[in-house]
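The complex appears here minus one protein chain, its other protein chains still in place.
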Amino acid sequence: MQIEHRLQHLGLTLPPSPRLPTDVRLPFAFVRVAGDRAFISGHSAQDVDGRVVGPFGKVGADVTIDEAYTYARQTALSMLGSLSRKLGDLDRIDYWLRVFGMVNAAPGFTDLPAVINGFSDLILDVFGPEAGQHARSAVGMAELPWNIPVEIEAEVLIRL
Amino acid sequence: MQIEHRLQHLGLTLPPSPRLPTDVRLPFAFVRVAGDRAFISGHSAQDVDGRVVGPFGKVGADVTIDEAYTYARQTALSMLGSLSRKLGDLDRIDYWLRVFGMVNAAPGFTDLPAVINGFSDLILDVFGPEAGQHARSAVGMAELPWNIPVEIEAEVLIRL
Partner (left out) sequence: MQIEHRLQHLGLTLPPSPRLPTDVRLPFAFVRVAGDRAFISGHSAQDVDGRVVGPFGKVGADVTIDEAYTYARQTALSMLGSLSRKLGDLDRIDYWLRVFGMVNAAPGFTDLPAVINGFSDLILDVFGPEAGQHARSAVGMAELPWNIPVEIEAEVLIRL
């Protein structure tokens, strides 16, 4: 339970299962496991009840870069929540592989890496530079579901 | 030939090889196989002759959400066509892994998951909840090739 202890030490709490509005249907898995590979669906930040939270809107216009950094960091916690429920134990995560960071970018907002750093910094802080290291892209989308400012998907290697 | 039967039972027909306009050059594989992994290039809907079809334009403005749902569903059939030609037998698909659903989104159109559900619903219907389950993101792009309303790429696990 090393990762759980690390989270506690950092004062971080994982949100519960996503609680969706009644008119939203998401017919897919938040985490899909095949052998030693776990694919993680696009995640957003969640509140303590599991609801998708804001601030909503375009980064660089409605949402500041600092708010977006924090949002990306909270998105990492949502993802760890999903991984924890799926894998039983976060210590089964051997290795982060790929992170695809999507920013709901206002026209002209190009400091996309600084936003997704919120995600990378948390993952590296929790998993360390060996397991937590990852390949990454940080890019600007035209729209994201429910007008969330950031959505991130990933792939990790797990222990069987 | 379980999947072929299932498609027949559902009254679904797969389109033939993509037939491209003469000025279009696509120097890549629609499906790339390495060991038990198959990577599937971005696909669109095709007509019975293999041509890329519309309705073209931005979802939420030129294309309705229902039309886009149907388009995503037809995109799944295009993908199954490519997989069938590459693998010989769709029963070789063991497990869907990752689906990346891209919507040509009009400004302010954020109901992207409802569009890509057309793809997920069909895959789950044809492959069942075990093999058909997948991780997914559904996001809004600024532009897509030929102004198609939806483009989807994926990865599946196959039997050797």
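So that you can tell them apart, the chains are marked A and B in the order they are listed, and the count of residues begins at 1 in each.
Simple rule for what comes next: contacts are C-beta pairs under 8 Å (C-beta built on N, C-alpha and C of every residue); 3 or more make two chains touch, one makes a residue touch a chain.
What you are looking at is a predicted structure, and each value in this text was computed from that prediction instead of being measured.
Trainee: From the list A:Ser44, A:Ser82 or A:Ser120, which touches the chain that is not on show?
Mentor: Only one of A:Ser44, A:Ser82 or A:Ser120 touches the chain omitted from view, namely A:Ser120.
Trainee: For a quick check of understanding: of A:Val31, A:Val53, A:Leu112 or A:Val126, which residue touches the chain that isn't displayed?
Mentor: A:Leu112
Trainee: Kindly note down the residues of chain A that lie in touch with the hidden chain.
Mentor: On the side of chain A, residues 95-100, 103, 105, 107-114, 117, 120-121, 124, 133-142, 155, 157 touch the unshown chain.
Trainee: Taking the full complex into account, what residues of chain B touch the chain not shown?
Mentor: 24-32, 34-35, 37, 39-42, 100, 102, 141-147, 151, 153, 155
FYI, only the chains that are shown with their structure count from here on.
Trainee: In whole angstrom, what separates the CA-based centres of chain A and chain B?
Mentor: Here the centre of chain B sits 25 Å away from the centre of chain A.
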